[in-house]
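One protein chain is absent from this view; the other protein chains keep their places.
Note that the chains take the letters A, B and C in the order they are written out, and that residue 1 is the start of every chain.
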Amino acid sequence: MIKKTVSSVEEALKGVQNGMTFMLGGFGLCGIPEKAIAELVRLGISDITCISNNAGVDDFGLGLLLQKRQIKKMISSYVGENDEFERQMLSGELEVELTPQGTLAEKCRAAQSGFPAFYTPAGYGTEVAEGKETREFNGKMYVLEEAFKADFAFVKAWKGDEAGNLIFKGTARNFNPCMCGAAKITVAEVEELVPAGALDPNQIHVPGIFVQRIFQGNNYEKRIEQRTVRKRN
Amino acid sequence: MIKKTVSSVEEALKGVQNGMTFMLGGFGLCGIPEKAIAELVRLGISDITCISNNAGVDDFGLGLLLQKRQIKKMISSYVGENDEFERQMLSGELEVELTPQGTLAEKCRAAQSGFPAFYTPAGYGTEVAEGKETREFNGKMYVLEEAFKADFAFVKAWKGDEAGNLIFKGTARNFNPCMCGAAKITVAEVEELVPAGALDPNQIHVPGIFVQRIFQGNNYEKRIEQRTVRKRN
Amino acid sequence: MLDKNGIAKRIAQEVKDGYYVNLGIGIPTLVANFVRDDISVEFQSENGVLGMGPFPFEGDEDADVINAGKQTITTLPGASFFDSATSFSMIRGQHVDLTILGAMEVAENGDIANWKIPGKMVKGMGGAMDLVASAEHIIVAMMHTNRSGQSKLLKKCSLPLTGVQCVKKIVTNLAVLEVGPKGFVLLERAPGVSVEEIKDATEGNLIVNGEIPEMRID
Partner (left out) sequence: MLDKNGIAKRIAQEVKDGYYVNLGIGIPTLVANFVRDDISVEFQSENGVLGMGPFPFEGDEDADVINAGKQTITTLPGASFFDSATSFSMIRGQHVDLTILGAMEVAENGDIANWKIPGKMVKGMGGAMDLVASAEHIIVAMMHTNRSGQSKLLKKCSLPLTGVQCVKKIVTNLAVLEVGPKGFVLLERAPGVSVEEIKDATEGNLIVNGEIPEMRID
């Protein structure tokens, strides 16, 4: 068994530098790598390019990095919950590349899987396809999209083991599995780190080969963006 | 919940016709849809094109269809365990399209996922790439491969529920998940069929949306090709 | 004239037995409340869940179980969770039967714009571009006119497009319309709304064939 455990978030983020490209898992605030983001804030790493479906909210998630102006460029599909983001974008301080959500996921998966490029129908005929090759297959038009390139992927899982195997809970899975192995180094933070052998090999969502470093985070905030409920009876 | 259960293999295979293209899960004899194959033999469906990683052995798996000359064409990556297969192929009775294993898997996944084509490095510079577009990305050469098109996919899982959700065991998973939803109709046979709600939604390998019909098979033979063991102490 | 719930109620009639349905944010989300309970339908949310149920009871919210609108939800028996790539395999691979989403503008050729107002509002397309480029059945749920009273059913979209020639049906507060080869075909009027009123509120080519029935909403 190849051991991937590191003792702390500090050790897990060794090697991060200004100007790097990071992938960050999560959908909204669900399943985001809270500890890695906090450490990036603490380290003051700047000029970051972030590949992340969303940009957090003003005071949580990637919003924390936006507040400190650490992000140079965002590659996302939806950024609508963040006023500071919108301000920086409209003023031109922040570069933004909006990408259809399914294309974003697949550009990660392509990087993970050694595919340089793929054809997708999403965005054909829109400004997303501008400057890109388009092509017809079986009477339908498609856009050629290329795999992402990133230095680090920061993901968050529910459980993980020493071998780097990951299991997610509910919709906190989202982009996290697609980003594992899609960057040069994948750092996984988990709520519960268990010994190798404690997880059922049939039930691993991400095999450890896609993860280089794993650590257990504590006191996850897991903030809810839209608390929608119904009354009992 | 959308119910996918059918009561028998006969009902599950309704609509199969001579000349159709079928996908069949399994690697060697591991995880093959035994019941669907038996029913195809019983029905005498002929002129079949089979997309399957292997071709069974002489007297089991797809070998049963080969014996009866029901197969017109095989699309596989490895066919080395079957004398009747080799005889039919070398004599020209059987058409064979050999495809690299990873390409085979991804051509299924592309069909499942709505990708018409993708670039892969496998087979570049070999006869597999003959007549196909090749292209350079980042200094490396790739071959353009297109998604499969099939009428039925026959897969075998360990457990399944009424909603068509599937869970596999061990390496019997192999090509089965990639083929679900990759054909017009996906038929899943399972060793144990349970009510909706009995499986943990976190632990579903194939969501039911990719499966049209599901039934429970009994008395699976699960033949072992190479029984390799070591002595106790 | 319909309110938002009325639009959702009318759209719910388009949901057929055995359909997998993706609901966008806003009015589309309300559709789930009005689907007949004698048919089998499963709701997919592109953030990675199939088999969504109603909102949780107070106190049962789980931060790890949300829909694409970031709302806390529950799941029903037979549900499954999956990653984003798999989610869009369902969408792009046309396994999701019906997509219901909102729009800022729809053109008479089926073009749709709903993600960007240049220089003003840029929230992003989320999953909408994948959904409209892939779904076989796309229904737009929206008000017939914008806040300034201008038609949202146009000859040509003025805003950046989300997808081309993809919208099949539109349900607004005034009418049900189909996108035909020559423009918007009026199918039904909202209760109390005249064909004239719909004509006035529609900038794109409106095709009125014979008597137009009033919609039936129970």
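As a convention for this text, a residue touches a chain if its C-beta (ideal position, glycine included) is under 8 Å from a C-beta of that chain, and two chains touch if they have at least 3 such contacts.
Everything numeric here is computed off the predicted structure, so don't read it as measured data.
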| item | value |
| --- | --- |
| Displayed chains contacting the withheld chain | A, B |
| Residue among A:Phe115, A:Tyr142, A:Phe168 or A:Phe215 that touches the chain left out of view | A:Phe115 |
| Chain not shown: contacting residue from B:Leu62, B:Ala117, B:Ala147 or B:Ala172 | B:Ala172 |
| Residues of chain A (touch criterion as defined above) contacting the omitted chain | 1-3, 109, 111-115, 161-163, 165, 181, 195-197, 201-202, 204, 207-210 |
| Chain B, residues in touch with the chain not shown (by the definition above) | 27-31, 53, 76-81, 86, 89-90, 96, 98, 100-106, 108-109, 120-128, 158, 168-178, 205, 222-232 |
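The working rule: only the chains that are shown with their structure count from here on.
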| item | value |
| --- | --- |
| Pair of chains ranked first by number of touching C-beta pairs | A-C |
| Mean-CA-position distance for chain C and chain A (Å) | 28 |
| Centre-of-Cα separation between chain C and chain B, whole angstrom | 36 |
| Whole-Å separation of chain centres (CA-atom averages), chain A against chain B | 32 |
| Multi-partner residues of chain B (each touching 2 or more other chains) | 114-115, 201-202 |
| Residue list for chain C, restricted to those that touch at least two other chains | 49, 81-82, 85, 88, 91-92, 134 |
